[in-house]
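Every protein chain of the complex appears in place save one, which is left out.
Lettered A and B in written order, each chain numbered from 1.
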Amino acid sequence: MSNDVLALADDKLMLGHTQSDWTGLGPILEEDIASSAMAQDDLSHATVLYEALGEDPDALAFGRAAADYRCCDLVTVPDELDWAMATVRRFICAHFATIVLEDLAKGEGDIPERASRLLIEQRLQTEHLDAWIRRLGRGGDDAKGRMQHAFDTLAPHAGMLFEAIDNRADRHARWCAAIASPIADAGLTMHTDLPDESVHGGRRGAHADHFVEQHAEMTQVWAEDPTAAW
Amino acid sequence: MSGAANPVQPLCPCEGEDPDKLAEFEQRITDGVHIEPGDWMPEAYRMGMLGMAEHHANSEIIGALPEGEWITRAPSLRRKLALTAKVQDEVGHGQMLYRVSQELGKSRDDMLRDLITGKTKYHNCFNYPAPTWGDIAMIQWLIDGAAIMNQKTLADGAYGPYVRTMNRINMEEAFHFKSGEDMVLTLMSGTRKQKKMTQEAFDRWWSVSLMFFGPHDKPDAEQRPAMRWRMKIERNDSLRQRFVNRFAPAAKDLGFTINVCEKDDRGFVTSVREDEQCVLDTDTGNWGFTDPDWNEFFRVIRGNGPCNAHRLDLRRFSYEQGRWVRNAIAKGGTTTPPAA
Partner (left out) sequence: MSKRRQQTYEFADELPTGKPDDTHWVVYTRKKRDGPARWAGYLDAVDVELAMQYAREHYGLDEACTGILIHPHDALHDCEYGIDPIEGGDATGDDGESWIVFTQRRRGMIHIEAGVVRAPDADTALARARAIHADGRITNIRVVRTADCTEVHPDDVPLWRDHDMTYKFARGYSKGVRSKWSNFRSDEDLERYRRGDIKEHF
């Protein structure tokens, strides 16, 4: 279970990291504000999950070598400040997070309790993103083309969400079911298979080069003096 | 006074207005009565308020950029969250202030387009670089401190919709300032390296924050429309003095040296000397300071500052990159049947 917690926390850290960098650059002022609020939720959720592991959240967020992060390959693919890529990725990941949190919320104890509180906020995200997928998919040929391109670009990485986590086949099936209807409703398509377990990626520390760059940027100031207060 | 005395900023730009209505309008302002939508107002007042709210909104939108550059590198989760929330607040303020101008007759899209094509301006201070994390602390402490001082007086203005918006904004500015103060205190309580970085950032931002309040007032500032109509409440010079009175002693207590600096074209400091004028005059209770370089101020305002081009390029990129999304949202919507 703690593997799943760390994987989800690292996903959320990187999603929040990437999306918060959009603040001030979004396509519509109102949506800029809304997506920044959700980026803050992701960063806050990462903090809550790191705490649940009994560790100092900052030490986990900033103090590990790149290979020790357990975020999946999907969350680190650069979006190049393209809103279609950003939205599709957030949509795919939000549904994955919902499923993992649903599972973590079962049972008694600290982690289930935290997970069930996060789940409520997670559902705000999926609802918001489902609506955006639908709107952009139905927003004319140009938008539809861009959205389909984003799905096509990200689909090969999406299966890696399920690398090295518990109940992967079951979760993959539930996730496919959850995203199918918003995607179809938007007039878009996405197909992903569950990759073979022998394929190593971010969840087992085999990160792409772009993550190593993102990690260096994210930890740059902190690393100037890890013992200092900032 | 006649409008012809100063063709650039006419002193009484009310030619053709009904003199009785104008007198009644001015009396209301003198009596401290707020102007509300639907009230009669001189065209010059409407245009003045529109331009003022638009300039303020532009400043929030461009002001999101220098700090936005550092969200990816904030050195703790709490700082990262706070910086994101702060930049997000600025976008929110821009959105609210654009609405004040929309109500006075200009569409948001026109305002965003005029901003990126340079037809309208934004606050000069955002044309300076923020090369270190220390600069983020300085922007939030000094620049937001200056902004609160200014906006607190603007909330005493006469135009109801602007005043309501300003009260709302000031509530959030308090967070920005406190978060900046916390950063400055943390860094100045920190390592030798942190203190050095913060002093260098202070050197870059002190003169910029003095310029924040604008150039010296004209002797007849109170008689000019901006102040007579309570669009602007306090003289630039008196706000500047209040700022120095609060921040100079605080900076000295924190261990900063208040320097007079020369800068290169990139906004980087090339030489420093301690500002010997920065002492308390016990007779007046005012702190002295060396006037900032007003030639630099006007050079930067005319578009030749260290970061003018970069700020506008990034803003234009955002505008153009987001266009397909705005089009799609306008076209799509919940009522559209599912796509085939």
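Everything below uses one rule, namely that a residue touches a chain if its C-beta (ideal position, glycine included) is under 8 Å from a C-beta of that chain, and two chains touch if they have at least 3 such contacts.
Model, not experiment: these values are computed from the prediction.
In the whole complex the chain that is left out makes contact with A, B. Contact with the undisplayed chain is limited, among A:124, A:208 or A:228, to A:124. In the complete assembly, the contact with the undisplayed chain comes from B:148, out of B:148, B:269 or B:301. Among B:216, B:302 or B:323, only B:323 touches the chain that is left out of the view.
Contacts to the hidden chain, counted on chain A, fall at residues 21, 25, 29-31, 33-34, 37-38, 40-41, 44-45, 47-48, 78, 80-81, 117-118, 120-121, 124, 128, 131, 135, 213, 217. Interface with the hidden chain, as seen from chain B, comprises residues 28, 33-39, 68-73, 78, 81-82, 85-86, 89, 92, 95-96, 99, 102, 107-110, 113, 116-117, 148-149, 152, 160, 163-165, 168, 170-175, 177-179, 181-182, 185-186, 188-189, 242, 246, 250, 253-255, 313-314, 316-317, 319-320, 323, 326-327, 329-330, 333-335.
Throughout what follows, only the chains that are shown with their structure count from here on.
Inter-chain centre distance (chain A to chain B, centres taken as mean C-alpha positions): 35 Å. Residues 61, 64-65, 68, 71-77, 79-81, 84-85, 87-88, 90-92, 94-95, 98, 108, 133, 186-187, 189-191, 193-194, 314, 317-318, 321-329, 331-334, 336, 338-340 of chain B touch chain A in their complex. Every residue of chain A that touches chain B in the complex is listed here, in rising order: 16-17, 20-21, 23-33, 36-37, 39-40, 43-44, 46-47, 57-58, 61-62, 81-83, 131, 134-140, 142-144, 146, 184-187, 217-218, 220-222, 224-225, 228-230.
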